[in-house]
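One chain of protein is taken out of this complex; the other chains stay put.
The block that comes next holds chain A.
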Amino acid sequence: MDVDRTVPKNVTTPVTLNNETGEVIVKKASGKIKVRTGQTVEDYLDQRSQFWLTDSKECTNLNMGWMSENFDIDALLSSIDTLKSSKHERQRIIDYLAWLFYYNNNNNNREFSQLITDKIIPVFNDINTELKGKIKKEVTLLERLSKLNTDANTNNINTKTGGNPEAMSI
């Protein structure tokens, strides 16, 4: 039996112009035809070796316990330029704090707070000044986290809307 092979109007048939680079023609919303430029073989090979040799070491080894073995907070805090330009890198610091916090229930709260106040906040404050206040929220979060005291169970839980710890425990 023959099959109806109609392509619906709003569906694009991409047409490859160059097999070596992957350059294709596609349709824009307006109906206009648009060329999606290809990628040279050289660029592809560069990207591939960057991924294989460097990036994949990090993104494919996130096994349980990796932070206790491989996380170098001092190295991260000293790469100011990277922290300045990458929210992702700054987030790694918050992730690390969450990890410390998770395992330090009722212990080492002092150390946890000191790490934040002595080492992390100064770096974030500098970056915040350079970025003209753009990461103020992150600094505020750090300041609050440094004051957490889980021992006494007087949790300073914060929400973006309320922020009143009393209101949070129902």
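A few points about this structure:
In this section, contacts are C-beta pairs under 8 Å (C-beta built on N, C-alpha and C of every residue); 3 or more make two chains touch, one makes a residue touch a chain; residues count from 1.
Here is the rule we go by: contacts and distances are computed from a predicted model.
Name of the non-displayed chain as stated in its UniProt record, restricted to "Adenylyltransferase and sulfurtransferase MOCS3", "tRNA-dihydrouridine synthase", "ubiquitinyl hydrolase 1" or "SUMO-activating enzyme subunit": "tRNA-dihydrouridine synthase".
For chain A, the list of residues touching the undisplayed chain reads 1, 3-5, 7-8, 10-14, 16, 19-22, 24, 26-29, 36, 38-39, 43-44, 47-48, 50-52, 55-56, 59-67, 88, 91-92, 94-99, 101-103, 105, 141, 145, 148, 150, 155-162, 168-170.
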